[in-house]
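Can you read through this structure? Questions will come right after.
Only one protein chain is missing; all other protein chains are in place.
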Amino acid sequence: MEKWDGSEGTSAFHMPEWMIQFADQKQEFNKRPTKIGRRSLSRSISQSSTDSYSSAASYTDSSDDETSPRDKQQKNSKGSSDFCVKNIKQAEFGRREIEIAEQEMPALMALRKRAQGEKPLAGAKIVGCTHITAQTAVLMETLGALGAQCRWAACNIYSTLNEVAAALAESGFPVFAWKGESEDDFWWCIDRCVNVEGWQPNMILDDGGDLTHWIYKKYPNMFKKIKGIVEESVTGVHRLYQLSKAGKLCVPAMNVNDSVTKQKFDNLYCCRESILDGLKRTTDMMFGGKQVVVCGYGEVGKGCCAALKAMGSIVYVTEIDPICALQACMDGFRLVKLNEVIRQVDIVITCTGNKNVVTREHLDRMKNSCIVCNMGHSNTEIDVASLRTPELTWERVRSQVDHVIWPDGKRIVLLAEGRLLNLSCSTVPTFVLSITATTQALALIELYNAPEGRYKQDVYLLPKKMDEYVASLHLPTFDAHLTELTDEQAKYLGLNKNGPFKPNYYRY
Amino acid sequence: MEKWDGSEGTSAFHMPEWMIQFADQKQEFNKRPTKIGRRSLSRSISQSSTDSYSSAASYTDSSDDETSPRDKQQKNSKGSSDFCVKNIKQAEFGRREIEIAEQEMPALMALRKRAQGEKPLAGAKIVGCTHITAQTAVLMETLGALGAQCRWAACNIYSTLNEVAAALAESGFPVFAWKGESEDDFWWCIDRCVNVEGWQPNMILDDGGDLTHWIYKKYPNMFKKIKGIVEESVTGVHRLYQLSKAGKLCVPAMNVNDSVTKQKFDNLYCCRESILDGLKRTTDMMFGGKQVVVCGYGEVGKGCCAALKAMGSIVYVTEIDPICALQACMDGFRLVKLNEVIRQVDIVITCTGNKNVVTREHLDRMKNSCIVCNMGHSNTEIDVASLRTPELTWERVRSQVDHVIWPDGKRIVLLAEGRLLNLSCSTVPTFVLSITATTQALALIELYNAPEGRYKQDVYLLPKKMDEYVASLHLPTFDAHLTELTDEQAKYLGLNKNGPFKPNYYRY
Amino acid sequence: MEKWDGSEGTSAFHMPEWMIQFADQKQEFNKRPTKIGRRSLSRSISQSSTDSYSSAASYTDSSDDETSPRDKQQKNSKGSSDFCVKNIKQAEFGRREIEIAEQEMPALMALRKRAQGEKPLAGAKIVGCTHITAQTAVLMETLGALGAQCRWAACNIYSTLNEVAAALAESGFPVFAWKGESEDDFWWCIDRCVNVEGWQPNMILDDGGDLTHWIYKKYPNMFKKIKGIVEESVTGVHRLYQLSKAGKLCVPAMNVNDSVTKQKFDNLYCCRESILDGLKRTTDMMFGGKQVVVCGYGEVGKGCCAALKAMGSIVYVTEIDPICALQACMDGFRLVKLNEVIRQVDIVITCTGNKNVVTREHLDRMKNSCIVCNMGHSNTEIDVASLRTPELTWERVRSQVDHVIWPDGKRIVLLAEGRLLNLSCSTVPTFVLSITATTQALALIELYNAPEGRYKQDVYLLPKKMDEYVASLHLPTFDAHLTELTDEQAKYLGLNKNGPFKPNYYRY
Partner (left out) sequence: MEKWDGSEGTSAFHMPEWMIQFADQKQEFNKRPTKIGRRSLSRSISQSSTDSYSSAASYTDSSDDETSPRDKQQKNSKGSSDFCVKNIKQAEFGRREIEIAEQEMPALMALRKRAQGEKPLAGAKIVGCTHITAQTAVLMETLGALGAQCRWAACNIYSTLNEVAAALAESGFPVFAWKGESEDDFWWCIDRCVNVEGWQPNMILDDGGDLTHWIYKKYPNMFKKIKGIVEESVTGVHRLYQLSKAGKLCVPAMNVNDSVTKQKFDNLYCCRESILDGLKRTTDMMFGGKQVVVCGYGEVGKGCCAALKAMGSIVYVTEIDPICALQACMDGFRLVKLNEVIRQVDIVITCTGNKNVVTREHLDRMKNSCIVCNMGHSNTEIDVASLRTPELTWERVRSQVDHVIWPDGKRIVLLAEGRLLNLSCSTVPTFVLSITATTQALALIELYNAPEGRYKQDVYLLPKKMDEYVASLHLPTFDAHLTELTDEQAKYLGLNKNGPFKPNYYRY
């Protein structure tokens, strides 16, 4: 099993500054839960949570009901009131959404089918904190079918689909979440999941690390019974890594963010489509003939470049890493410094995970009508703050589209205020969410069933065999037929017929 | 530094059967150097050596001089006779070839320039065993410029360019190689490199492992002074791995075969071009509209598929690994079992590294005029042996092209008798050879200069930073301009401004 | 000048049935203007008009003002009341929209600049009937700048942007149009443009042929002074052709629909983008790995196939024309009959211009969740009517998205009820509208300035030289630099240095 502990050799992953800042902020909050502290935390919550955010809009009209769910008395049809959602009566609509999602998540449905005989999660008590959407519901009900008991809160104060939460509550899941929670609500909901009489979790499924954080702070003793943590987000993984580094991680944790399938699909394949979608929905522009500079040629940048090239754009690439730079060359892109092309391009796209990649100086030199957007990890890639100066006029022309106007009349078109275009202005396909959810389910099964000693108090990548299993569960969607090794071939290659098929360092 | 020792966890790289067989064969040879033994070794030599074989043809007419070089008395213009080549008089022609190659290997030339001040290989005594071509000559002369003394033999009995060997001998390199060596010559040449009075190597540069093997067998004490081995080929790397596994590796070894730049360029980018070239030169076929099945969707398969799709072929893929299979789906290829399409395809291409991927049964079912070829690692992917039966007629229609004719008149077109199409029927671009040679040079520098204790008696991958350096040396070829991190950005990312820029598990 | 009169030889373009039906319907209407008659005309109006429809939504909130514009008294700031729009007070907002559009229509702006010296339309009195959008406004104001007087009505009862109409009225253009006209309003508006005391049009710019039709019926004498008709739509062009065929066309007409630039851009390049956009906005699906069948491999089909292939879909093509079929083969698509793949595909796209290409039988055999949509000319390609049967349930899941549910639970996803996906569910880029508008302007200039006898009472294609001029006006958008022939080269090729550069039969 490959360990990601950064302890080996010179290229170990150092804790980057933004992570340290984040950690500091967090500690601030715990010391002084003032209004300001809360707000800064609120930002960090939403920032971390958007790592795996899916476009989420309430399906039904928001009722004008302004009563806080915490103040309501609600029961589901079986008489239970162990939940807190916006409106239990929306359950039926939510159920239909879940049913539609089930059709598009065949891998989880296949897991359910296999679970009819054995219950690999029998006895598992899972506390979860994720976005609450129809896809999450399919995951939760799959975990239930596999034998687990679940309690759930939202990892983001805006992303909950109330109808889906209602449907889950109606079918007996203790869900504590609604769209538009306050920060106090946010932590209250998490607490209601964890702090239950006569029920103690033995597994954690987290997205962003807030749930894990809460248990660390409030109920550290719970970890005695907890068999493991499964974490989904970049931010949450980094927090676990900090804990591990500091020697404070007291259970095994599984980093599902860096599994092959998730990385390649979330980044390369998904962004290949969402860059086009995000640009079209916001600007209705034509791609053909446009000059575009893509900053960063990692998986996300590769996806963006491939898509735009295919649509007839002329694409330039900037890179700091010479290996990725050489890949860009071989893939047919001119490798430039941003300064060289900034005056001529029609679109600037950042995909670096870095900060201040597009500076005010760059923005000053762009031509009129240049579109600027961000597909990278954080919202710091474009120095949007530098545009908040008196001489520039901001004009909101559509949702997620601002014109920033220079004194001489030049406009640049800023999308999503520099936040992630793919999350803000396009949707994440169910197929990608399915891969993620399946990976989460398998990680829970692995950690829950692993024999004593297989995992220590450290952060692990999903075993390659399970990554392969996730992939195999999604092949039927494409009517794809896998070839099996013959015994003779397996012997020749020195492989088990059922995998894993590649050494850990294999790059795909 | 990432170690490739396979010792961690379940997915460790087991010694595959073909490697064991190879090892056995080798031992056979050492016991009974009979004619038959020799022949089987000869095959294994050429098999292993073709790992990094480049198309090599003698530039000038073969003289009819049948005298063995071993029986000739030759001196270069400085009076030295410490070499053995076909004809020292061909030196001038060879020099011109080397000069042309220099123009296409700017990275090595850049290394030479940097070496004008410091000599990182001062004191190094390198014994080498590689193909002897103009590109190798540029490498050797670069090593010389960096301060090293070199002695060299050929790793393949056919691939030596006599003119280049002459030019090297003329300029003072003790080279022992000619085209068309016998097996006895082969080992004699190696021995002449190693077994010198008053000179003992302290570095080994090997391609295929034969040189290393020879020293192990004959001069094991030499390893006391040897600081490291740099190995280029898949086969040689496997042999080192065996030694390491068996606890017999007594110096550090650098596996340059699995460096990122080599892998991506040798496989993905190079095969993307050579599949088209190999098919055209042998068959003059048109790609547009053709149905093709590509067996295996690793880097080689990805390159082949991309190229053929771009040329208007309809491409099917077979895979055993569900992750690669899912990649094939997302890249737009129907994933099938070979049986499903074998009757309809116009071309079958193997890229698996496996054996008997195309069986006689498949061959029997192919349609008339179907083209069959291999782009994978070994020549076992197509079961060519099964075609050597009396009812089938073989007709050699061109160099490297056989028609195999069934009793009913059906013909299949077999290329290069199932050996590697890209090595047999197309050429390896100098650019790829340049990357490899630069990597070798840097690996030698690293091992030679590493402080005590950095490397143990094990097999190592090239440090990522050096991989990045190799890449950066090749960027000027493309007039590519790398961006540099600002101090602020480097701090934010927790990276050194000069790299390495990625964690070791990064997949590119 | 190439004539498109269909009079030569066997492949002349016969009047297709749907055109005859349309003509009949029209005559019906003129005989019996009953309610039913009106409604059927209404459909035909909108059908014909959607030929060049661009997504049009009112920018500002619809006021609740239910008063018909015809009943209102409005004056612009200069005191004129020679217009009829929804609300003259919306002019300022409309002006801003026009200004934004101006930035994206550089070719028209360039024409204005050239017109500062000469006024090629001085004396022209143009009556127009087109969609009234910001882009049209840029065209109208350009015609004005070139010297023309204009009066304008809408060619579609829904597509008028009230704010833009208001802005035009405010700046002195007699515009008669609002969103949501009744049919009576529709013809009233047209009549107000034409039937003016002391002003008689001498040029017609039509989109769909309704304006031309009205003048033929009501004011045939006007044609004595009319120098020509410029017609934009497929339908309008066919109506002109009928007139010509019947010997009733009494002025020259210019078919701008079939100009090269319009055809290639509206179809190939525009659909290459809009197929992706339309599918994403309606279904959020992922393209990678999906199996798609595209019916028809004309320009539209070519665009759809290229885009989906680039996004990783597996694309099958159906065709009736063997030449286009062979192109599909060479471009790498399996050419099939629809029946062969209908059970396995995820998406069915029609691009044929034909009717009943997808029949109920096909629909019955599609797999669950199959998406069906139309990118072709008319809304008859998918036999949607056949789905209006009692055993099937329709469920509207989003705007423009219906689930049609079979008794066994199978759902197909029908987009835009079989109408044009690109017009219904995506937007037409301004760049394409710019090409069309520029072509219209040049066609007007050509017809208005043509010397006596250059054009007879027939339907003409735009002279190739003007097509080339339209293209050249759009090159600066891409910072594209055209090469000029030297005198010597022009002589060698037998060409004028300023074009036309190709024989008429050139295919591009």
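A, B and C label the chains in the order they appear, each numbered from 1.
Note that a contact is a pair of C-beta atoms (placed from the backbone, for glycine too) under 8 Å apart; a residue touches a chain by one contact, two chains touch by 3 or more.
Note that the structure is a prediction, hence the values are computed from the model and not measured.
In the complete complex, the residue from C:N202, C:S274, C:T318 or C:T436 that touches the missing chain is C:T318. Among B:A145, B:M254 or B:M311, the one in contact with the hidden chain is B:M311. Of the options C:E340, C:E361 or C:E395, the residue whose C-beta touches the omitted chain is C:E340. With the whole complex as reference, residues 1-4, 6, 8-11, 13-18, 258, 260-261, 263-265, 269, 299, 318-330, 334-338, 340, 353-357, 461, 463-465, 467-469, 471-472, 474-475, 478, 480-486, 488-489, 491-495, 499-505, 507-508 of chain C touch the missing chain.
Hidden from this view is one chain, which touches chain B at 55, 103-104, 269-270, 272-273, 276-277, 280-281, 284-291, 306-307, 310-312, 344, 368-369, 426-427, 429-432, 477-480.
In the full complex, chain A contacts the hidden chain through residues 288-289, 309, 311-314, 326, 329-334.
Here is the rule we use: only the chains that are shown with their structure count from here on.
The leading chain pair by number of C-beta pairs in contact is A-B.
Inter-chain centre distance (chain A to chain B, centres taken as mean C-alpha positions): 41 Å. As a whole-number value, the distance joining the C-alpha centres of chain B and chain C reads 59 Å. In chain C, the residues that touch at least two other chains are 288-289, 311-312.
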